[in-house]
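Take this structure first; my questions come after.
As you look at this complex, bear in mind that one protein chain is not there, while each of the others sits in place.
Labels run A, B and C following the written order; every chain starts at residue 1.
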Amino acid sequence: MYSAKVMEHFQNPRNVGEIEDADGVGEIGNPVCGDIMKLYIKVKDGRIIEAKFKTFGCGAAIATSSMVTELVKGKTLEEAKKISRNTVAEALDGLPPIKMHCSNLAADALQKAIEDYKNKRNAKDQK
Amino acid sequence: MYSAKVMEHFQNPRNVGEIEDADGVGEIGNPVCGDIMKLYIKVKDGRIIEAKFKTFGCGAAIATSSMVTELVKGKTLEEAKKISRNTVAEALDGLPPIKMHCSNLAADALQKAIEDYKNKRNAKDQK
Amino acid sequence: MRKIYLDHAATTPVRSEVLETMLPYFNEKFGNASSIHGFGRDAKVALEEAREKVAKILDASSSEIFFTGGGTESDNLAIKGTALANRKKGKHVITSKIEHHAILESCKFLEKEGLEVSYLPVDSKGLVDPEDLKKAIRGDTILVSIMYVNNEVGIIQPIEELCKIAKDRGIYFHTDAVQAMGKIAVDVQKLNVDMLAMSGHKIYGPKGVGAIYIRKGVRIIPLSHGGQHERSRRAGTENVPAIIGFAKALELVNKELESQNKHQKNLTKAFYKRLIESIPHMILHGDLNRRIPNTLNLSFKGVEGESVILSLDTKGVAVASGSACTSGTLEPSHVLSAMGIDPAIAQGAIRFSFGRDNTMQDVEYVAGILPEIVQRLRSISPLYAKKE
Partner (left out) sequence: MRKIYLDHAATTPVRSEVLETMLPYFNEKFGNASSIHGFGRDAKVALEEAREKVAKILDASSSEIFFTGGGTESDNLAIKGTALANRKKGKHVITSKIEHHAILESCKFLEKEGLEVSYLPVDSKGLVDPEDLKKAIRGDTILVSIMYVNNEVGIIQPIEELCKIAKDRGIYFHTDAVQAMGKIAVDVQKLNVDMLAMSGHKIYGPKGVGAIYIRKGVRIIPLSHGGQHERSRRAGTENVPAIIGFAKALELVNKELESQNKHQKNLTKAFYKRLIESIPHMILHGDLNRRIPNTLNLSFKGVEGESVILSLDTKGVAVASGSACTSGTLEPSHVLSAMGIDPAIAQGAIRFSFGRDNTMQDVEYVAGILPEIVQRLRSISPLYAKKE
């Protein structure tokens, strides 16, 4: 069902955890759908220097979370914005069709985290 | 499907043939139904002294024809009249349900032959 | 006693190669193909491999192959599934008078549900006339179903031509190919059919499994509702061993199509020749040239069919009268009736269907004993005069 890469990331997920003083946090999903994902980023000079996650969900949800935190590290915000669901799925050698739709939320969580970072900075700038 | 007795009568039918100067002939059945039976009897002093048949039909049709000619031999007309489909089926250790209805015509043919004999005799008497 | 099986149109033994491929799936790789653990994935992989195998043979996409519980179910799904799913489009269905009961009874069910069905006639050779199909089509015709090969007489219909007539008018075309598989190289693209029904036990595969090709885009509702098996076209835990057996059987029968057709045609021809020489007043049903190579349907004037079957049976030879399915009734075959055969002759029809394990010795043996059997039964029959 899952590619070897998905299984590898599911069994050894990278960057699990929370960032206490995160610059941006993105949360997505709900338990009815089956997956909840929380993604934390730390930004320095327009670059994401750290990303961590916590995920309640199936193998695909955990693996995509792990993969997204790997993909994003060191990227500028502009580059990070281009990371889509497809980018993540491809990096994992594909996902089963049924999982593409519902358990592939990590890219969305990342976008939310970036947005959160921007909102926070705007709020700071206005102070 | 068929009892051993049915098979035995099917393979070695008794009294096959025609009686050229028969006293009574009974014919029954039609090819749409699948069976055609012709039964000949010879009567002496109110007793059936000989019975022969020709049958186009399935195993049950042939076996019941054979059995009826055996059952009837030596019987008085009154006794022969009591031979029914059930009598024949029982004498053959039973017939498959589907065959009871359509391929169990020998008793009917016998009754027709007896009737034919009576009609002929009445016609003779009236002359 | 020597046993000779000449009833391959009724069913075939499972080939040992087929049974062998099935065996591990009964108690080693026995998982439910819907389960996500390893046992389930092993089953799923095998299931999808089987599907691809079948698809490739038919020149279909594997998403167009659906496994069922047999030929009857495939036919029911095709007829009722499309007719009921397209009621808004129309309410008229066309089939032929010589279809298998799986088709005819499905059509009768549709009639009870308020649909209308036209039953095309056949000529004395057993063939549907394409002109009759053209005339029968109405504005509200939604489905045409004509069998590829008839199970009683072995006649092959001009499916490509018939299909074109329906498709040109935007009407779905189904063909019951249960008796065609393994005799004719079937290509759904060349035929251009929308649906095509198959059965495992007619091709040296297991009973209780069949398949149906359903062209992408065909609107159809399932017969069996439940889980999302077979892409929601056929609910029920997949019968993995049987499906694997089906695919293997189809693969083998297709690979050996030419050699087996040659082998079985040789047997059939030799048999027919021997009988013609030794039994007077024998009648062959159906066109001699438009038939599958293994099947002969013969009547022996004055003799009823079951009595021949029983007589051969006591000598270890298995043959059929008409189709096995109709043996529960006493009426003459609906197929032979449609061909205009006299009832007394139709009641005598015997189907001899050869198979891959039959030999020329089998032919010799059966052709050797049959004349005597016919002669004996004729001597009992009131429909056969000695001098004839």
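Quick note on the criterion: a contact is a pair of C-beta atoms (placed from the backbone, for glycine too) under 8 Å apart; a residue touches a chain by one contact, two chains touch by 3 or more.
Everything numeric in this text was worked out from a predicted model, so none of it was measured.
*Asks:* Among C:142, C:177 or C:240, which residue is in contact with the omitted chain in the full complex?
*Replies:* From the options C:142, C:177 or C:240, the contact with the absent chain belongs to C:240.
*Asks:* Going by the contact rule already stated, which one of C:38, C:121, C:280 or C:340 would touch the omitted chain in the full complex?
*Replies:* C:38
*Asks:* Considering the whole complex, which of C:54, C:209, C:279 or C:370 touches the chain not shown?
*Replies:* C:209
*Asks:* If the hidden chain were put back, which residues of subunit A would touch it?
*Replies:* Touch with the absent chain occurs at residues 2, 7, 10-11, 13, 16, 27, 30-38, 54-59, 61-62, 98, 102-103.
*Asks:* By the contact definition given up top, give the residues of subunit C that touch the hidden chain.
*Replies:* The list for subunit C reads 3, 5, 7, 10-16, 19, 26-28, 30-32, 34-40, 69-73, 75-76, 80, 100-102, 105-106, 108-109, 199, 201, 206-209, 221, 223-229, 235-242, 306, 309-310, 312-313, 316-321, 324-329.
Definition applied: only the chains that are shown with their structure count from here on.
*Asks:* Between subunit A and subunit B, tell me the centre distance in angstrom, where each centre is the average of that chain's C-alpha atoms.
*Replies:* The mean C-alpha positions of subunit A and subunit B differ by 92 Å.
*Asks:* Roughly how far is subunit B from subunit C, going centre to centre by Cα mean, in whole Å?
*Replies:* Centre separation, subunit B to subunit C: 40 Å.
*Asks:* Give me the residues of subunit A that touch two or more other chains.
*Replies:* none
*Asks:* What residues in subunit C touch two or more of the other chains?
*Replies:* none
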